[in-house]
Each structure stands twice: as structure tokens, then as C-alpha cells.
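All protein chains but one are shown in place.
Letters are used for the chains, namely A, B and C, taken in the order the chains are written, and counting of residues starts over at 1 for each.
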Amino acid sequence: MPQIITEQNLRNLIDLLVKEAKLVVGPKLSGSVVLYEPLTAGSDLTLDALPRRSSKELFFPICEDILSYKRENGAMKVNDVDRSKFPEAVLIGAPPCDAGSPAILDAVMSWDYKDEFYLERRRKSTIVGIACTKGDDACFCRAVGLAPDAEAGSDLFLTPLKDGSYACNAVTEKGQALVAAHQNLFSEGAGAEPKPFVDQAVAKLNLVKIKKWLEEHFEDPLWEKIADICVGCGACAFICPACHCFDINDEGSTDDGVRRKHWDACGFAKFTNHASGHNPRDVQNKRYRNRIMHKFKYYDDKFGKTLCTGCGRCIRACPVGIDIAEILETINSKQD
Amino acid sequence: MHVEVTKHDFEPKIVAFVCTWCTYAGADLAGTSRMQYPPNVRVLKFPCTGRIDPVFILRAFQKGADGVLVSGCHPGDCHYMAGNFHARRRFAAFRALLDFVGVDLNRLQFSWVSAAEGGKWVDVVTELTERVRTMGPMPEFKELEHEEQWSGAINTPELKEAYDSIG
Amino acid sequence: MNAKANKNQVTCIEPDYYQAITEAIRKEAVKILKDETVVGVVGYLPGRRKGTASPALVTTVEEAEKLIFSPACVNNLSVYLTKAKKGVLKQGKVGIVAKGCDMRALAGLMTESQLQREDLFIIGVVCPGVYGFGVERTGTLTEANIARKCRECTVHMPEGADVAAGTHAELADLTPEEAQEMARIEAMPQAERWAFWKEHFSRCIRCMACRQVCPFCYCEQCLCDKNRPQAVESSPRPAGNMAWHLVRAMHLAGRCGGCAECERVCPMDIPLNLLNRRMAQELKELYDFEAGLTPVDKGPLNEYKENDDQSFIK
């Protein structure tokens, strides 16, 4: 029997979770933009717009300390970050293109060496996804195999209904536990009809075919053409739910400071620059090629997944209008 | 012998960026003439005020300065002919920028102190120190140093505050 | 100045108007490519999504016939002449489609000896304005979807271009939102101003889009990259962000042409042009400098007068 939660009760749920001292993160109006931020009350939740940044930052912060060092009485001491202090978190109101990203990133963060900063946050968080009834002409989640109602990655999945309430499906045990702990906010019933989804402009892509083309066309005139205008900023990578590249830097003096891990982008000219001055990806189109290859070939080679959820953020944000969906369509339509 | 000095509740940290040819010599003169001035000032010597990048001033505030003094040769006396003329324009612009983002300009002083003006150095330093003392510590940049984006903070103060207010 | 142009002030600019500019640009681009005046033309091509456009370097007549101008042509193309297309300039003269605001950047770059006028063929656009961010892209420009910077545009006419495409038209009775915002901030108590900027800068993710689209940010090594010594913290935290944006504003003072590209591309909507505008205002007041359409000998912070104001110096 599906569970139903009214919008008011959803907001009440947030209030309760905040009271339980959980870190509740959801879309919230911050200045003039909607971002995933800690909600302090149910009324903070804004479900009108796709947040500018993806929800990956709950697991993979923009910038976080990974250790601190201090010289004490002449002896250097390195201190680990106490990851047990990471809060129990609930991500609420993430559409499938955001909720689905941890399911993709888990692979790279846990193969062989395990990034406990990411994984600990993952273990401590519950993801409440929500079916997407908005979307614009930049959206292409269907094209990369997701859908506005895809439950992948969500622990509890909400489907907006026409009467303003939500049908809930507890996808995982974490989701069930969340419902069970607040059972009085949910009611059983068939509920109203779901709100309709928005059509997407990009047709479903044949990702296998795209990957094959990428495999055979490391050198191709296409790369020169599409990245010709790329100005080399990191906007696409930083707001992407799936981009996971990072940099590690020390900040502080030689006696006292922290080492930080923070977002980095393959579009930056210095990303792969050797100290000697040699740069394997010395021009912008090689860097852009790496972006596409990483998402649609390399990641699949390594982990069997596509590193893209079709959220369309990079399309909306690109200063020069580079459209990854258009590039994929171009590749998809190639004959050989 | 130890000179008895007045004890204050707050001793401001003042960073002085000075040019080596005029103001540094002026400060030296003040010292050799045994003039007294507040020990709050930390002097950093540069070849010329033209070398003093506005980012140094920012950095000083970020790292805990409560007041900053920039001082060099009088116009026309620059060892490098025009360094201080250029600096004058740059600092005029920088002041406007700092003001626009909400920094109190009373914490930032510019002055021309020549090698012969030990007394002026003492006046400038004393005045700035006392002014900043009455203003109290400069919290803005220092607070910023400890702030994190919410995702990188293990437990943000805002959250704590929120919990407290709800609880 | 705009009072004179009253007869050209309308309530909306129809797609036809942009179509006429498009035709003129195409004609000119084809001509200069055909007679080999230029090796390529930097212009705009339509994007996949309706009502979008993106920059392009066209080198053939066929491509040139696809160039467009629409309210979606927001980019300042002069950035390509100092960054990505640097190499093109070495091969010969380049044509560039430039709005008035873009031409100020070209003039500034010439002032700084980054460009030579004779290396450029400027197809000036008599521009009535372009779209703002996140607005409805209907093809028609109205008060509702015009960019904030265009509301106070003083350079509709691209004077000094080799040719000008389009006829003068501009929207009537635009509220100067940016000037109002400036006034609002200036009127704030100091602590509130700090809070305003702190909140904005804290959102910054250091994607460097502002730097990368800026025609004037052409340094090979940026102060905010990893340096020795490190003046600006390179990790994206509030402290480093504040320093970065102040340093950037300072580095652009007296150089910025006011194209507001930094503000447009900011994925976090930080009103960066306000900083640039504040600096421009100060330099106008103090040294009577204004970024114009013609190159000058030296920028205001590269020269001095012996009697410059020094009332703030003891």
C-alpha cells in the first residue's frame, strides 16, 4: 500500500528532523538563487526550481579539511579529522538527476582505496528523492538512461500528486526507517493522480554507441570544433552532480595549518600541468575531450556507469553556450 | 629599566607597510632619537610604496591586523621618481573599494613620512593606534578566516543556532 | 544624450530588427572572407535550444552565412582575442562582431597593447540590448527580459567600427536597476554592506568563470592560482573568496569596459559588476577617466598627476 504525505506534513517532517539534530539539506532560496543548503525549518524548502549547485556537496563538500598539522615542541604532529563528528543527514527534495549522483560516485570513491570522507557522509545520510515535474529545454535525464521518476539513489522517493501531496515509496531500508520513525505524518491510501512530467527535447541516446564512437575517435575533428570556444572555466564541473575531480592543498604555515581537499575542474589549464611546464592536456580541446571521455567512456570502462545524470546544469551555466546534449546527439547520430 | 606603561584592555595589532627610503628611515630616526611610540606597530619594509600591493593590506587584515598603515616618501621625493604617485592613485581607488564592501576606512591610514620626520612618524603611529584602540578589534576578516561553506563544516554555528532556537 | 534618440525609443524590439542586423553581419562577413580581408570572423551561431546563441569562429563563406545576431548574443567576443583565439591573430586579420560594450573592451585591449587596430575588422552592432539571465527567450526584447547592464547602455552606437550593422533603436523608459542597486548599497550602513558582500562571496565556488570570460584577465599566471608566496587563499572558502573578488576588482579598476560578462556568467549570481562599476565611478570622480570606445595612451592607474587628490593621506 503506498504511503501518502501531504505537503504540510513534509514540511513538518523537516521540522522534526531538524529537532532531532539532523542536518537536513534541501533546496532553499539563498539570496537570489536556490541552493542545497541546511534547512532550519520546513518552510525553508523550495521545490520550484532546480538548485544551481547539485546535491553532491553534501557528500563531497566544495572544500573540506582532510587533516591538520602542528609543530609542537619542535615535533610535527598530524591530526586526523574526526569523521565521527559528521552529522546524520537527510537530503530532501532532490530530483532524480541529483539523488542519482551518489549511486554513481560511490564506485570511484570506494574502489580499492576508500575515501572515508565521502563514504562516512554517505553512510550517515538518507536521500529523499522527488520525482521531477519541472524541467526545461536543457534537461536530458531521459537521454542518459534516467527519468524524471527514476528512484536510483533515493532511499525514500516522493511522487508529487495533483492534489499537492506526495506518494512515498521507501526504496531502501534507510527510507523505510525514516518513514517508520515518523509514521504519524504518513497516511495510507491510493492518493490522487501523479502530476505529469515535462517532455524533454533530447531523445534517448544510445550510450553504448556513443561509447564505441568515443573509443574509436580519440582524435577527431569534432573535438577541435566543439571546444574551440571553451574559455576554460570550471562552472560546468563545479555544478555537475557527477564531476568528482578535486585538488589537495595545504593552507597555513610550515608549523601550523590544514590540508584541504576541494573541487577542481578538468577544464582548468593548470589541472594537469606538470611542475616542469609539460602539460599532457595542453590545449582546451584536449581538456574538453577529457571531460566528455571521462563521463561517457572512461568511467564506464572502470565502473560500468555513465558519469552524467542529464541535469542540464552545465548547459544552462556554460558562459559560451557549449551544449553537452547537442554534442551527444551529434555523436549519437554518426553513422559509423 | 622597565618603563611603566599604561595598561589597556585592548592592544590593537597595527601593521605598517613602509618604504625603505623615507618612512623606514623616519621610523629609525624616531628610534635613535629615543622618541616613544606605541609598540603595537609591526613595521614591514618595502623598496617603495609603489611595491605595496593592495593585496598585502587585505592579507594583513585577514591575518589579524586591527589597523594598517601605509607610508612612504612625500610626493616628489620618491627614490624611484614616481612610485608614490602611482601608489597614491592605487590606494585612492582601493579605499573606495574597501569602503564599498563595508570596511571601516578608519582602520587604514596612509601617510607621507620623510627620513627626517621622526616626530611625524610617532604622531601618525600614535594616532592610528589610539584610534583603532577605541574602535576595538577588527572582527570582519578574522571571522571570515574561520568560516566554512556549510558542506565543509562539520557542525556549523548557524545550524547550532538554528537547533537552539527551535529546541 | 539619449534624450535626442527619443524617436527611436520603443516598448519592444521585434525579431525583425535583429534579423536585419543578422543579414548585415552575414553580408559583411561573407564579403571580408571572400576578398580575404580577414582569415576568420568571430561571431555568433544559433544554439540547439530555442533562443540561444554561442560564439563561433567562422573561416568559410558557408559558415559565415549562418552567423546570427539576436538578443541571445550576450557574449563579449573580445575575450577570444586574448585567450582562445590568440593563435588566429597570428595568421592574419580577424573580423569580430562587437556590440558597443564589447568595443570598449577592444579599445581597452588596444590601450594595453594586447591588440592592434589594424589586425581587426570590427563589424559593429547597433545594439538595442540583449537578454538577461534566466529570462524568457521569446525572440522579442522587452523591459521584462533585457539584461541589467543594457538598461543603462550609453554605447548603442558602435562608433569607430569598420562597419555598423543595424539602425538605432532602444527600449523606452527603462529603470536603471543597477544604478538603483548601487545607490541602495551605498546607502547601507557599513556593517550591512559588509554583510551583503560577505553573503554573496560566501556562495562563490571559484569556478573562475568570471576570470575566464573577462577580456582583461589575460595574465598567464593569476594571483589566485597557486603561487609562492600565496597572497590569496586558493581553496574556495569565504576568506579566500572575499580576497579573490577584491583583488579582481582592484586589478580591473581603470581597465574594465563594463561589459558585465563576469556577472552574467556567475553561476551563483554574484553581482560582480557592481564592484567594477564602483571602481569606474571612483576613477571618474577622481581622475575623470571613463572607459571609452577609443584607445587611450594610459589607463588611469598607469599614470598620475602631481596634483592628484591626496586628502586621505596624512
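Assume contacts are C-beta pairs under 8 Å (C-beta built on N, C-alpha and C of every residue); 3 or more make two chains touch, one makes a residue touch a chain.
Throughout what follows, contacts and distances are computed from a predicted model.
The chain that is not shown carries the UniProt protein name "FAD/NAD(P)-binding protein", picked from "glycine dehydrogenase (aminomethyl-transferring)", "Sarcosine oxidase subunit beta", "FAD/NAD(P)-binding protein" or "Cytochromesubunit B of the bc complex-like protein". One chain is not depicted; across the entire complex it touches A, C.
When the omitted chain is restored, the residue from A:Ala49, A:Met76, A:Ala180 or A:Ala203 that touches it is A:Met76.
Of the listed residues A:Arg11, A:Lys28, A:Arg142 or A:His294, the one in contact with the hidden chain in the full complex is A:His294. Screening A:Asp115, A:Asp155, A:Asp228 or A:Glu329 against the full complex identifies A:Asp115 as the residue touching the chain left out.
Summarising the interface, chain C meets the missing chain with residues 226, 228. Residue positions on chain A in contact with the hidden chain: 66-67, 69, 75-76, 78, 80-81, 83, 108-109, 111-117, 218, 244-250, 252-255, 257, 259, 261, 264, 266, 271-276, 278, 280-281, 286, 290, 293-294, 297-298, 301-302, in rising order.
We adopt the following convention: only the chains that are shown with their structure count from here on.
Shared contact partners of chain A and chain C, listed by label: B. Taking B-C and A-B together, the chain pair joined by more C-beta contacts is B-C. Averaging C-alpha coordinates per chain places the centre of chain A 32 Å away from that of chain C. Work out the mean CA point of chain B and of chain C, and you get 35 Å between them. Multi-chain contact residues of chain A (touching two or more other chains): 62-63. Listed for chain C are residues 236-237, each touching two or more other chains. Touching chain C in their complex are the following residues of chain A: 30-33, 35, 52-53, 62-63, 137-138, 201, 228-235, 237-239, 249, 251, 260, 262-263, 265, 268, 270, 284, 315, 317, 319-323, 325-326, 329.
Looking at the complex, you find that chain C touches chain A at residues 47-50, 52-57, 75, 79-80, 83-84, 199-200, 203, 205-209, 211-213, 225-226, 233-237, 261, 264-265, 267-269. Remark: chain C residues 185-186, 188, 190-198, 202, 223, 231-232, 236-239, 242-243, 246-247, 249-250, 253-254, 275, 278-279, 282-283, 286-287, 300-302, 304, 306, 308-310, 312-314 touch chain B in the complex.
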